[in-house]
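All protein chains but one are shown at their positions in the complex.
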Amino acid sequence: MRHLIDPLDFSQQEITSLLDLADRICADPAAYQDVAAHKKLATLFYEPSTRTRLSFEAAMLNLGGHVLGFPSETVSSASKGESVADTIRVVSCYADIVAMRHPKEGAPLRASRYSRIPVINAGDGGHQHPTQTMTDLMTIRRRKGRLNDLTIGLCGDLKFGRTVHSLIKTMARCENIRFVLISPEELRVPDYIITDVLEANHIPYKETRSLEESMPELDILYMTRVQKERFFNEEDYVRLKNSYILTKEKMALAKPDMAVLHPLPRVNEITLDVDDDPRAAYFEQVQNAVYVRMALIMTLLGLKDPKAEKEGN
Amino acid sequence: MRHLIDPLDFSQQEITSLLDLADRICADPAAYQDVAAHKKLATLFYEPSTRTRLSFEAAMLNLGGHVLGFPSETVSSASKGESVADTIRVVSCYADIVAMRHPKEGAPLRASRYSRIPVINAGDGGHQHPTQTMTDLMTIRRRKGRLNDLTIGLCGDLKFGRTVHSLIKTMARCENIRFVLISPEELRVPDYIITDVLEANHIPYKETRSLEESMPELDILYMTRVQKERFFNEEDYVRLKNSYILTKEKMALAKPDMAVLHPLPRVNEITLDVDDDPRAAYFEQVQNAVYVRMALIMTLLGLKDPKAEKEGN
Partner (left out) sequence: MRHLIDPLDFSQQEITSLLDLADRICADPAAYQDVAAHKKLATLFYEPSTRTRLSFEAAMLNLGGHVLGFPSETVSSASKGESVADTIRVVSCYADIVAMRHPKEGAPLRASRYSRIPVINAGDGGHQHPTQTMTDLMTIRRRKGRLNDLTIGLCGDLKFGRTVHSLIKTMARCENIRFVLISPEELRVPDYIITDVLEANHIPYKETRSLEESMPELDILYMTRVQKERFFNEEDYVRLKNSYILTKEKMALAKPDMAVLHPLPRVNEITLDVDDDPRAAYFEQVQNAVYVRMALIMTLLGLKDPKAEKEGN
């Protein structure tokens, strides 16, 4: 039995298979509408994350399966002094697969050790959020036709943004990748990413303060939010924040086939006039997320791909 | 693509079609049990309204569709600084149709402008609640066989009750309607309803303080609750409240075929001994609400009516 706890749990080959399946689903969703009939997904959300929860639930419903669970610990008694180990053994009697969101790092991993059913980490604290990473990869591959030979700009809060860390680690396994790390000094990528991931693998990277100057060289721009509460004083925040807002003007400096990604929710870090730019891929990401999660549920449950069969794969 | 934000979004002809469909569903619900198979309704309730949410969910499930969403902002992260415009674009990737309840007036309208899927206003602040109005119309039509030639009494809080305002505006488009507006002075219908809706359309009406005296002339009595907190002082409330409670004694003064409606929940404004009176239509309203919402979902999704086909309509 497989789980998905860390994005690196899947080999590059397995990720390719997952993205291939997601692409086939995207091409013909109706072909998959009964694939998970009579299967049940439990969404155990110990902290609310409506977007992620609804995305998982939409994925399972699109496959013809059922959903049960809880949206927030406030309406749950699941944790009443009970260990994650006991909870998952109980939920193993109710469902065929679990998506777990937990404020504590490592909770989904611990759950997976006691589970009788596949566990998907739907975000554990500041730690991992592997299905977001798979979504990012799918969106990059669909936009650029490849996961190799790319200059990837990551902009905003590179210190605390777990999606950024996961994306770097996963893309580090691809060929000929270059990173441009765009952030205020205060929110630089953690040192271990630089030394253990980038330098250890001889991956070229550049750290910079300027989004504007970086624009022309990027194939992908991955935006994240710069949160006020990350700064020591408000002056620094006010002085810096505009530099990390993506505007129509900055977009004019970029390649015509660059793609802008953002894990959402967006507050003001991308202005609304960018939304209609064909390079804006962040709402496409939301749709891709559903297909990736459908592919993941199918993979972890070992469900047959009706399209693969027909084509004799 | 159509939305339903304001009860007046639908023409009188469209309302007639909707109520006809609701009647056909009511006559043979089983014929509709797979009509929305593989379709998904998202219920986005930024404030809890269990009755309305469950009614929408029952409607979608009765059509063989699926449901996902959130019951309250407290268990949602949907609004974390995110605009309604972004949220609806995200949810457009998860569902085929949305029912949105929001404490802010105009939020569902704004959502509909950015949505890729039909949006139903399930109540926005004190503003509109169009499916309640459709339910009221269905109940009146089923009870009386017509939406014309009626004397309609509205009793209780006519100032803040949005269902009352919507019902007046919608019924004002019917022929030969007369309104009897029964309320304490403090809770009279707003002036704009009198001038812009009733007088502008030459619709006869009477304002009165006495429910008792009005009873004999009514074809329909629409009850609402008089809330303590609407009064400046408790004395006035205590003095007045009994006048606006519907009792068996007051029912004895009414026509034998009058119908009593109430949007529920009821607190004490209708005594329990009225429940068994055949003229009490308020629990019937709850059932009709499900049929109206089934008809609305079918209409907005453009689903075929299996009964209409067979009869060659």
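Miscellaneous remarks
Residue numbering begins at 1 within each chain, and the chains themselves are lettered A and B in the order written.
Everything below uses one rule, namely that a residue touches a chain if its C-beta (ideal position, glycine included) is under 8 Å from a C-beta of that chain, and two chains touch if they have at least 3 such contacts.
Because the structure is a prediction, the values reported are computed rather than measured.
Interface note for the absent chain: among B:P71, B:P130 or B:P184, the touching residue is B:P71. The chain not shown here is touched by just one of A:R2, A:H66, A:R209 or A:R279, and that residue is A:H66.
Although one chain is not drawn, its touching partners on chain B can still be listed: residues 30, 33, 48-51, 54-55, 57-58, 61-62, 64, 67, 71-72, 74-75, 264-267, 283, 286-287, 289-290. Against the chain not shown here, chain A presents residues 38, 40, 42, 66, 68-71, 74-78, 80-82, 86, 89-91, 93-95.
As a convention for this text, only the chains that are shown with their structure count from here on.
Rounded to the nearest 5, the angle that brings the Cα atoms of chain A onto chain B is 120°.
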